[in-house]
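Can you keep this structure in mind? I'll have questions shortly.
Of the protein chains in this complex, all but one are displayed in their positions.
The chains carry the letters A and B, assigned in the order they are written, with residues numbered from 1 in each.
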Amino acid sequence: MRFFLTCLAADLRASLTEPGDILAQLGFFIMITALFVLAAGPESDRLALIGLAGLWMAALASMVPAFERLYEAEARSGWLDQLLVSPQPVWVFVLAKAAGYYISHAVPLLLASPLMMIWLTLPLALLPVVLASLGLGLAGLILLGALGAALTLGARRGAILAAILVLPLSVPLLIFGVLAGQAALSQAPVAPHLQLLAAAVLFLLVLMPLATGFALRTAAENG
Amino acid sequence: MAGFFAMGGYGAFVWTGWGLTLVFVLLLWLHTETRLAKLQSQLQSQAENGKTDAKNLPEA
Partner (left out) sequence: MFDYLANPTRFMRLADYTVWPLRLIAAAGLLIGSWLGLASSPADYQQGDAVRLMYVHVPSAWLALSSYLMLGLASLFFIVWRHPLADIAARAIAPAGAGFAFLTLVTGALWGAPIWGTWWVWDGRLTSMLVLFFFFIGYLALANGFDRPERGARPAAILAMVGVLNLPIVKFSVDWWNTLHQPASILRSGGMAIDSAMLWPLFTMFAGLQAFFLLMVIQRMRLLLGQARLARLADQQEAS
């Protein structure tokens, strides 16, 4: 537990003292949403229907490209190699990195979502459902990204490769998340979709840190 | 005979589908077997001469 908090604190310190990355990602999210609205036609009735899809796609598009650099600092400084020979469990480090990434990168997106919803002509009454579904979905995505980043550590074209690996895996998250919002729009039960989404995230929470730890060990052993 | 190619009006679909399948099979078969044959002759000559043509190693 202590180790988890140490890693988390270090990660947050690193990312929050250099907010450039976070702001750039947030800017990207906002810009993609804006362009989506323009492409769909701002006055169109269709916009509310597909607005949810646009919101999710913008979130995915802004999160996925940055996964490649998740372990960059630790790998370059040699800290990762140290960790792998230490008695500390690697999966705790992975969980801490994922949590740190969530706090520094996903939360800003969630905070910006009310404005995005207004642009996409989504009724603000949906805000709780959108925050819940997007909040869970981004958690799952980041867990997948943790694995993707570990698998592509040291690869050529790591960013696009990590994206290619993560996106097919994230299809269930996307589907359950959008369905939750659509259910809210049509006054249908939201709970089943959120429950499935939560189940998926829980599954990833258990599996991804372990698989990622294994992948990191592989990456370090083979250089 | 014309009926065979027309496939009851579905000719374009049936022949494209079957064509792609058979072309894929043929090309993969030829590609793999010829590469393997070439490799085996290289290994053979290596065993005979004790020399390997290091510049002409086959690619996967």
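The rule is short, and it goes like this: a contact is a pair of C-beta atoms (placed from the backbone, for glycine too) under 8 Å apart; a residue touches a chain by one contact, two chains touch by 3 or more.
Just so it is clear, the structure is predicted and the values come from calculations on it, not from any experiment.
Asks: Given that one chain is not shown, which residue among A:Cys7, A:Ala59 or A:Leu196 touches it?
Replies: Looking across A:Cys7, A:Ala59 or A:Leu196, the contact with the absent chain belongs to A:Leu196.
Asks: Per the definition of touch given earlier, which of A:Leu147, A:Ala184 or A:Val201 contacts the omitted chain?
Replies: In the full complex, the listed residue that touches the missing chain is A:Leu147.
Asks: Identify the residues of subunit B touching the omitted chain, counting contacts across the whole complex.
Replies: Residues of subunit B in touch with the missing chain: 4, 7-11, 13-14, 16-18, 20-22, 24-25, 28-29, 32-33, 35-36, 39-40, 42-43, 46, 51-52, 54, 57-58, 60.
Asks: Can you list, in ascending order, the subunit A residues touching the missing chain?
Replies: Those residues of subunit A that touch the unshown chain are 147, 150-152, 154-157, 161, 164-165, 167-169, 171-172, 175-176, 179, 183, 188, 196, 200, 207, 211, 214-215, 218-219, 222-223.
As a convention for this text, only the chains that are shown with their structure count from here on.
Asks: Using the average of all C-alpha atoms in each chain as its centre, how far is it in Å between subunit A and subunit B?
Replies: That pair's centroid distance is 43 Å.
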